[in-house]
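Before I ask anything, let me first share the structure, which is written out below as structure tokens.
Shown here: the complex without one of its protein chains, the others still in place.
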Amino acid sequence: MLRDITIGQYYSADSVLHRLDPRTKLVGTLIYLVSLFLFATPLVYVPATLFLMIVIFSSKVPFGYMVKGLKPVLFLLLFTVLMNMIFVKGEVIATIWKIEITKEGLKQSLLMGARLILLILGSNVMTLTTTPTRLTNAMESVMRPLKLIRVPVHEIAMMMSIALRFIPILLDETDKIMKAQMARGADFESGNLVKKAKSLIPVLVPLFISAFRRANDLAMAMEARCYHGGEGRTQMKPLRYTGRDYAAYMILLLYLAGVIVTGKYSTEVLDWIGVR
Amino acid sequence: MMENMKLIADHLVYEYNKGTNQTVRALDDVSFVIHPGEFLGLIGHTGSGKSTLVQHLNALLRPDGGTIYYDGADVFEKSYDRKALRGKVGLVFQYPEHQLFEETVFKEVCFGPNNMGLDIKEVEQRAYAAIARVGLTEECLDQSPFDLSGGQKRRVAIASVLAMQPEILVLDEPTAGLDPKGRDELLSMIMDLRETEGISIVLVSHSMEDVAEYVDRIIVMDKGKILYDDTPKVVFAHAKELEAIGLSAPQVTYILQDLKSAGLDVDTTGITLAEARNTILEALHWKG
Partner (left out) sequence: MGIIHINKVTYEYIRRDEENNVEGITTAVDGVSLAVEPGEFIAILGHNGSGKSTLAKHINAILYPSEGSVVVDGMDTKDEDALLKIRQTAGMVFQNPDNQIIGQIVEEDVGFGPENMGVPTKEIWERVEESLKAVGMYEYRSYSPNKLSGGQKQRVSIASVIAMHPKCIILDEPTAMLDPMGRREVIRAVRALNDVEKITMILITHYMEEVIYADRVFVMDKGKVAMSGTPKEIFSRVSELRELRLDVPQVTELAYELKRAGVPLPDGILTREELTEALKKIRMMGQ
């Protein structure tokens, strides 16, 4: 069950997307996320979906694998959709028990749902095609100006990269601990919420203890290998833009322009297609 | 006939990463029987499927094919009480660090029987008995389990499963990381358990020497399949085949083979130290 979480997991393959500079992918993802929130019209999801499909296709990551990443956030997704459906006021189209479902609510909830799915898939593409080390390198580089105002950029990046490295290990360990406790008769499924929460203590205590031990060991191992912060450090894989990246930025700009045109002139576009 | 078979694994199949391009068949048509009071060794290199198999025995994992019968009942039937099964097939995982969480050793050992819904008196009685059974002293009762040595932690983990009064006790590499003395003490404690309580033991181990010394029967796993299921003597006669799958025979067996090819008339089926000693003395016509 826990093995299914694909967020933050690198999928090894050789594609154009894998070979892009991580900064390009980071900036690209940010631009993509922003583009989803620029306009409220559903029409912008057409270029956004198309763009994402092309990107996913060129990443060589199986689509099914990518969609699996949505599973753990399914609850959040349903929650958002339901909340919008129930609480947005407007023209009532159906009434279930005392809950009124409005046309505006339905529209809004579908919009939010689509936005969330695109958002998660979009950021998934980045983490699946970029090793976390490269990603943190990119963050360090993009955030470098913040150093001037004494933000410990290197340290933040290092912490993130370590956290990412240990996510799969700790997930695996959680799985083992749960099984070990189930072997001693623990029950994580039945009972009310309070009982369920209580049943997690036998999992959380060993997990925390183990995480602290690992952190301690890791700190020692890093020190033993002469780690002393970012000062005087060289890089094995320094970031360097290539033609590929400039091309990617061009495509991004074109996409952004496409979204803006679609969003701004949505009525005209609809007229033009002849939908209205 | 049936009462002679406590647990039957019937054509078990299990796959990891289903539905991706990296599907691994961890168990591939695995069938065997555990008899009452038997000491069974389970060997195989890392990734051979033995850990996956062990987690089927108490229904922690559900097979993709085949099933397990316990006392004649299919444990993967909808109405079967799998929680109760875990009391009968006690599984102790490799690292006790993965389960210790209570403030005191006593509370830790109570965790198992408590989950079975027994009344508090019965729970405490069982806990006291189990703690004594694994050779922990009374001073340990109120100690934090985290302050104990590696060997003692393992005893606590075993005691907490024993307190559920299992009929089969499965131990996944109970001696990993222990020093030689700790290892010997733990194994003789397990041997003693089996002799006095009559429960069946399944020992998952990497040490051929330990397995040769203690078990009645060995199951050898490779790539999700059972390669051998026989007495230690028969299994270890296949030293070459075992080496091909990353295992080996006990060291003494190789010594006896060396001696045989050097012209000494020894019995090469010896697998324990005592057997090797006796056959060498005999071959030398030594009268001690």
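Going in written order, the chains are labelled A and B, and every chain counts its residues from 1.
Convention: a contact is a pair of C-beta atoms (placed from the backbone, for glycine too) under 8 Å apart; a residue touches a chain by one contact, two chains touch by 3 or more.
Every value quoted in this text rests on a predicted model; they were computed, and no experiment measured them.
Touching the missing chain, out of A:Leu76, A:Val151, A:Ile169 or A:Leu204, is residue A:Ile169. Annotation: of A:Ala40, A:Leu76, A:Leu146 or A:Leu218, A:Leu218 touches the absent chain (contact as defined above).
In the full complex, chain B contacts the hidden chain through residues 45-47, 149-151, 176-182, 206-207, 209, 246-248, 250-252, 254-255, 258-259, 262-264, 273, 276-277, 280-281, 284-286, 288. Residues of chain A in contact with the chain left out of this view: 10, 12, 131-133, 161-162, 164-165, 168-169, 213-214, 217-218, 220-228, 232-238.
In the analysis below, only the chains that are shown with their structure count from here on.
Centre-to-centre separation of chain A and chain B, using mean CA positions: 42 Å.
Across the interface of their complex, chain A is touched by residues 16-17, 19-21, 55, 58, 60, 83, 86-87, 90-93, 97-101, 111-116, 146, 160-161, 164 of chain B. Of all residues in chain A, only 3, 62, 64-65, 173, 176-177, 179-187, 201-202, 205-206, 209-210, 213 touch chain B in the complex they form.
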